[in-house]
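Report on the following structure.
Up next is chain A:
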Amino acid sequence: MSPESQLLQYLISGLTLGSIYALIAIGLVVTFNITGIFNLALGEFVTLGALVSIALYAAGLPLIAAFALAVLIAAALGAVMERTAIHPARKANATILTLVIITIGVGIAIRGASLLIWGTHPYILPPFSEHAPFTVAGAVVIPQSLWVLGLAVVCVAALFAFFEFTYLGKAVRACVMNRTAARLVGINPQRLSLAAFTATGALGALAGIFVAPITFATYDMGFMLGLKAFVAAILGGVTNVPGAIIGGFLLGILEAFGVGLVGSGLKDGLAMIVMILVMLIRPTGILGAFRRGA
Partner candidate 1 sequence: MLDVRDLTKNFGGLVAVNRASFSVNAGEILAVIGPNGAGKTTIFNLITGMLTPDEGEIRFQGRPLAGLKPHQIARLGISRTFQNLELFRAMTVAENVMVGAYTKGKTGFVRAILRRPGTTAGDRKRYGEALELLRAVNMAEYADEPAESLPFGLQRLLEIARALAAGPQLVLLDEPAAGLNAGESQALVAFLRRLREQNLTFVLVEHDMATVMDVADRIVVLNFGSVIAEGTPAEIRSNPEVIRAYLGEDES
Partner candidate 2 sequence: MGPSGAEHNNFPGDEVELVLRNKNVILIVLIAALFAVFPLMVTSGYYLGILVIVGFYSIVAIGLGLLLGYAGQVSFGQAAFYGLGAYAAAILSGTYGWPPLLALAAAPLLPAAVAAVIGQPILKLKEHFLVLATLGFGILVYILMKEFVDLTGGPSGYTGIPYLSIGGLVLSTDKQFFYLVWFLAFLTLVGAWNLVNSRMGRALRAIHGSEPAAEAAGIDTARLKLKVFILSAFLAGLAGGLYAFYISFISPSPFGFHASIQFVLMAVVGGAATIWGPVVGAFVIVGLIEFLRWAVPVVLPKAGGEFEIIFFGLILVLALLFRPEGIMSHKRRKQRSEPDAGKEAAGTCST
């Protein structure tokens, strides 16, 4: 492989990784904007999406039906999480810190449950399309990567359309800006919080389904993915959806090249270093100026 195609190869795997991070990061940022907290359990919904759909598929369901059901289950679990853990804590005037730690607790509980159900083995989901990997300018492209990239594009477009063109979407944006104003126009922030956890649970599961054919699915696959999505979100300035997407791709590419340079073992460490550095040096995100322009 020529050096150019080597670089291209890194770029392609970076974009694939990055679109996964971006997808989950969208869920994180949307929940954060609506509820004021990061759902640090979101990564576990990614795991659930992957493992539940694999289990349903193995049980004989058609692939599409398995996917749909897995997403529904994750959405329902998101709703249950909001009602049983987040909502009561909020009602009792819990601090943000307490709420964040609660989401960590929920995440660990889900991970433990996944471990009990599925054990530590890796599971495989067949790729969505049965094409063989092809090469572009000497770099290998796995068709599944295109699916992931495509999903990211579709999700972003759908979110954009929702927030820009629907009444509900505009109302949600109003609620993000001002809770009292939202009440005045008849939006209940509590219902919105429920909706946010439900929707992002589904989104997380969807990301898990799309990524499973590439990486194998294990009970602990979501933890690191969720953390890296947070890194993407903070790179993009925490409250900024376009920023989070760009942050996701940046992190993916950084990691892909990082693996080429320092080896795969330190890849996860790289993301943690980026996270800590960004929080310390530029808490508004490296794309912080992005939002002001928008």
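Regarding selection, all candidates are chains of the complex that A comes from, given by their letters.
The rule is short, and it goes like this: a contact is a pair of C-beta atoms (placed from the backbone, for glycine too) under 8 Å apart; a residue touches a chain by one contact, two chains touch by 3 or more; residues count from 1.
Quick caveat: nothing in here was measured; it's all calculated off a predicted structure.
The listed chains 1 or 2 are all part of this complex, yet only 2 touches chain A.
Contact residues on chain A toward candidate 2 in their complex (touch as defined above): 37-38, 40, 85, 88-89, 92-98, 100-102, 104-113, 115-116, 119-120, 223, 227, 230, 234, 263, 265-266, 268-269, 272-273, 275-276, 279-280, 283.
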